[in-house]
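Following: one structure in structure tokens, then a few remarks.
Other chains of the complex are left out, but the ones given are in their true place.
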Amino acid sequence: MPSERYNRGWEKLKEVDGEAGEKVLASLEDIAPDLGRFTIEFPFGDIYTRPDLDLRSREIAVVAALTALGNAAPQLRVHIHAALNVGVTRKEVVEIITMMAVYAGFPAALNGMAAAKEVFAERDKKGLS
Amino acid sequence: MPSERYNRGWEKLKEVDGEAGEKVLASLEDIAPDLGRFTIEFPFGDIYTRPDLDLRSREIAVVAALTALGNAAPQLRVHIHAALNVGVTRKEVVEIITMMAVYAGFPAALNGMAAAKEVFAERDKKGLS
């Protein structure tokens, strides 16, 4: 039986990441279902549900961090979707990524922007903000 | 004569980073004054003054990114000061850093928290928020 953390995390994952998050979990089912379960329980069940920081600020933090790290393009795309889902505007996403040129270098910002471009195009097709 | 970008950046640097930012510049004066000038002109004159993202969101992004990168402790401390200077609460700083355990691992979060602890202690002594 799923834990209470799992149920709480699953609801939050659907709210924040939407379809993109569910795909990640589906891809883990046959190889590492427990990593999928941990992904729901810890980040979403334990962390995202905490009241100490609003969802908008959380996604600003994650888009910035993944752009700066520069080695997690699939997760950056998921979180650009998530940022837009919780009310960050496209203009703000562009500004966060641009700003990473200062803290992680222009290559990190340019590659982050390429991820944003893909996400925006995908959302245009679906009529999403 | 300082450029308009320099003057604009210098005002913004004082607003955001306060004393901590000025110390960084002073340390560059005898070895690389132009890197100091670029630090004022590009990040502060060009980027921080743009209206597309509020200062609070900018500092959330920077604290997250530097915690995740994990190799820039002095700059992380400057930006924890900056975040607190522009209205991010200590509780929110703690939450941003905690969250990086998910995206960059527990060591990154633990080391980020050690930086926050130093900054909070320094501000306690000065009676700052």
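Chains: A and B, in written order; residue numbering restarts at 1 for each.
To be clear about the criterion, a contact is a pair of C-beta atoms (placed from the backbone, for glycine too) under 8 Å apart; a residue touches a chain by one contact, two chains touch by 3 or more.
All values reported here derive from a predicted model rather than from experimental measurement.
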If you could, jot down how many copies the complete complex is built from here, 2 of which are displayed. 6
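Here is the rule we use: only the chains that are shown with their structure count from here on.
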From the C-alpha centre of chain A to that of chain B, how far is it in Å? 24
Inside the complex, what are the residues of chain B that reach chain A? 42-43, 47, 50, 52-53, 57-58, 60-69, 75, 91-92, 94-96, 98-104
